[in-house]
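So the structure is just underneath, and the comments pick up after that.
Note that one protein chain is taken out, while the other chains of the complex remain in position.
The letters A and B name the chains in turn, as written, and every chain counts its residues from 1.
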Amino acid sequence: MPENLFKVKKEEYMLPGNRACQGCGLSLAYRYATKALHQKTILTIPASCLTVLHGLYPTTSVMIPCLNCTFASTAASAAGLVAGLAATGQTDTTVVAFAGDGGTYDIGIQALSGAAERGTDFIFACYDNEGYMNTGTQRSSATPLGALTTTTPILTKVQHKKDMLKIMEAHHLPYIATTSPAYPIDLYDKFVKAKRIVGTRYLQIQAPCPPGWGYPPRDTVKIARLAIETGIFVLFEIEDGKFHFTSRSKTIAQRGRRLPVVNYLEKQERFQKMSMDQIESLQKMVDSKWQEYQKKAEG
Amino acid sequence: MEKKDENISAMSTVAVGEAGRTGDWRDLKPVINHSKCIPTVKNKAACYLCWLYCPEGVIKTGIPVEIDMDYCKGCGICAEECPAKAISMVPEGDNDE
Partner (left out) sequence: MSKTIIMTGNTAAATAARLCRVQVIAAYPITPQTSVTETLSQYVESGELPAQYVRVESEHSAMTVCISASTVGARAFTSTSSHGLLYMHEQLHWAAGSRLPIVMCCVNRGVGAPWSIFNDQQDSIAQRDTGWIQLYCRNNQEIIDTVIQAYRIAEEVYAPVMVCYDGFVLSHTMMPVAVPQADMVDSYLSPYRPHTILSPDNVRNINPVMFAVLRKNSAGVLCDGYMEMRYKLQEALEKAREVIVEAGRKYSELTGRDYREMLWSYQDKDAEIILTGMGSIASEATVAVDMLREAGIKAGVVGIRVYRPFPRAEVQKALGKAKAIIVLEKDISYGYEGALCSDIKAALYGTAINAPLHNIVAGLGGRDVKASEICEAVKKSLAEMKGQESRFKTHWLNCRQ
């Protein structure tokens, strides 16, 4: 581990004393994303938890230049930066959009699909905390089946999570990757790799949220790890259409042993009202996704 | 000509402690038992999983490991992830050293 660990830059580009919650999964992920991206990068971010992490006027806690944009416009904002930089000869800069699941799966999907279809040369990173956490845990299309949110307060969410990765895959991108704060080196490596690729690159980070998911802040890494162990969240890359498992998910795929999803669910208050039927349905969904990925990995 | 800000739209500049001394958020603080902490025990740069998993970036990878208590929010991830169980979370105000 140490050799691996020391290839990561020691310098911090997300500074201490920022406004992220205790044990924030996004914060941990962002720490490594900024380490990987910091050189010659311009960020654009919509209204989200990340806006708060970046800080209130007149101070910011992130050492990468950033243009805030409206909720629906993230990928278009990136496209404007790319066009503006190209038009003014500043072509050595990487443009990175960083949005939550609301800003990606829901209100941001039109601009994202448009920018991806045009092959805009930028990285779009979605930190998926599975709901509108910045406004106080409302349901999004990324919220998983059976989760309690403030807009599914009694019946829980009755639909499965949208498969955003499949939607992005349909755009034939040069690089798609999933990553998790439980595996910071994997996350760092994927951002470093994405920075070197030309075209639209899509990264999705699972970002556990202690207040929104209902678990103690100390368990963020454990929860993120359990998501991988149960196959709820799978680490992979799709490079020019070629799928391969990475990091811990690769090991799980080789050994062929996953934990039941209930091990992940029982640790979070948001799933406390989940019915047996819902748990079964989620397990089936995870199993069939896993099989789909394995088929893809086999080619 | 040198570029400058006209200050007619909102823009922030970088500083540590944007949200103030976030150490004030803690009710539990991490206390390292250096007799168990791997870098101290082995007397070499090793482990540092606390540094790796700290969402704030307030842990320094020295020998011994140090935590910036001005900004540590006290989430306790370091204590959870420490393989040597060298970090314990202690209520603020308890005499622990």
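Here is the rule we go by: contacts are C-beta pairs under 8 Å (C-beta built on N, C-alpha and C of every residue); 3 or more make two chains touch, one makes a residue touch a chain.
Bear in mind the structure is a predicted one, so any value in this text is a computation, not a measurement.
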{"item": "Which residue of A:Lys10, A:Arg118 or A:Lys166 touches the chain not shown here", "value": "A:Arg118"}
{"item": "Option from A:Cys21, A:Val52 or A:Ile279 whose C-beta touches the chain left out", "value": "A:Val52"}
{"item": "Residue among A:Ser27, A:Thr60 or A:Thr152 touching the omitted chain", "value": "A:Thr60"}
{"item": "Those residues of chain A which, in the complete complex, touch the missing chain", "value": "39-42, 44, 51-52, 54-60, 62-70, 72-73, 75-81, 83-88, 90, 93, 110-111, 113-114, 117-118"}
{"item": "Absent chain, residues of chain B that touch it", "value": "1, 3-15"}
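The definition used in the following text is that only the chains that are shown with their structure count from here on.
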{"item": "Inter-chain centre distance, chain A versus chain B - centres from mean C-alpha coordinates, in Å", "value": "24"}
{"item": "Interface residues, chain B side, partner chain A - complex", "value": "10-22, 25, 45-49, 51-58, 61, 68, 70-71, 73-77, 79-81, 89"}
{"item": "Of all residues in chain A, those that touch chain B in their complex", "value": "1-2, 5-6, 10, 12, 14-20, 22-25, 27-28, 31, 54-63, 181, 184-185, 210, 216-222"}
